[in-house]
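A single structure is presented below for examination.
Shown here: the complex without one of its protein chains, the others still in place.
Let's turn to chain A:
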């Protein structure tokens, strides 16, 4: 504005200026408080006026006397701080506003001096030079003040709402299908509590009251064309602060090679940490950082998003690389839940990431995370498949002792009982693999009449996994030489599966039809067991010729002896067998009792003449009592105890 106004000699131009000046005077009369902007304009005007007058007064160097005076005044104000060791912003608001005013004045002087045409005026040149040097001194100082301020007010402590990462790590399902035969499966605790999602927690990365100070420095530096220096300093400190926060989250920096070679236990911990760090870094720190950038740099256009990206980049790359290393690793079944956590976390954040990096420069970040999300989705599918394969191919060389619940059943049922927490994700990811599985599982639940929960992709996949488990258990049952034990084993395991389904979130996905069917299955094995074990024993007591009233003594004795031997044999074997579920054990004993004790009692009742202690080794009560020892998993022998009693 300066140049053209002073260059218009026309009368019209003068009139306009006069009118405008009147206007200003009038307006000032009614105003008590000067706003900062207005004040600045008036100061500019003043400076300009004095220059014009001095220029008019004398065409030589002397006219710059007043400018020089003013320059000297601000020079004193600025230079005095150079020898001072105290920071201006630590000294007090008065010092700050004085300093800022002085910088403004220097800038005004420079603008005005530049505004005048340079007609080889030595004095003018010299003054401009002095003013520029002064400005550089002030800018350098402001930069230092800025760094000092940012470092001093960097919020060091962890925000209080943030649960420590260790509480996140409580759930680590570290088992692997491979090592199952030796160790018993632990019950897995439920998945990381989802209630402590951090949500959107924007925090003050720099205390609220410091923002105006930072902004005032930004304003002055940008106005004086020192914006680049401001950005470099701002980025430098903020970037480091973010990296420190990232370090506090205990993310060990890992190379891809490290991740690929890592033991499952540590890897699982790292995966958990990643999930947690992603949430904290994006939802808390980057959201807050974005707000800080908006507050400080909002009015400077694209500089804002540039600085934000520079601050965030390295931390983001670090998170990205770990995710990528995981997505490329072999997808073992035990990784499935952790992978699901990672996938869900990122899927949750993707929109936020898009919003944070909506500008062109950030397209790279958006793209990379979308790619990673796809990669993690593929990993989830791959891990799901390896899990399925592992379930059907887990082989054993030796029968599982006692015929109890096999660790594989425990592992699989406990593991899948956590899937319902991820049902929407799994339904989404398993959708395209749905049809082949649905045809594999030819159960009515997948038909058109099924309810929504039993016909969703996850439900079909779950049932296909349990049917793989069933066929594997059938294979395992063939390892027992004793047919009765085969039935006990299958009964135990099927019963366990049904119980797990009934007592968990799995129930709606399997449906009542499945439960009915599988109840019937294990009951069938129960009946088969009874048939295989006891039918031949009971048969020994059967009346050979039902017509006659009673047996001869020798025939009776023979039958008694045969029964005792057979019973003792069963006793010896089956006390070592195992039915872990007390209810199931009880039921089986009752129905066995009904069958065997009843037959025995009838047999003895039909031959009252021969009943004496000598030929009856076991009384009805004995048999009843001894049956209670079966399936306790501790082998006993009757012959030994008998012999001991006799001696």
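Please note the rule applied: a contact is a pair of C-beta atoms (placed from the backbone, for glycine too) under 8 Å apart; a residue touches a chain by one contact, two chains touch by 3 or more; residues count from 1.
FYI, contacts and distances are computed from a predicted model.
Student: Under which of the names "Replication factor A protein 2", "Epoxide hydrolase N-terminal domain-containing protein", "R3H domain-containing protein" or "GPI-anchor transamidase" is the non-displayed chain listed in UniProt?
Tutor: Per the UniProt record, that chain is "R3H domain-containing protein".
Student: Thinking of the whole complex, not just what is shown, which of A:87, A:202, A:223 or A:479 touches the missing chain?
Tutor: Within the whole complex, the residue contacting the unshown chain is A:87.
Student: Among A:240, A:483 or A:558, single out the residue that touches the unshown chain.
Tutor: Reading the full complex, the residue touching the unseen chain is A:240.
Student: Just name the one of A:253, A:516, A:542 or A:598 that touches the chain not displayed here.
Tutor: In the full complex, the listed residue that touches the missing chain is A:253.
Student: Which residue, A:67, A:134 or A:566, contacts the hidden chain when the whole complex is considered?
Tutor: The one listed residue touching the chain not shown is A:134.
Student: Please give every residue of chain A in contact with the chain that is not shown.
Tutor: The list for chain A reads 84-87, 125, 128-129, 132-137, 139-140, 143-144, 147-148, 151, 225, 228-229, 231-233, 235-237, 239-240, 243-244, 247, 252-258, 260, 313-315, 317, 321, 324, 328, 364, 368, 371.
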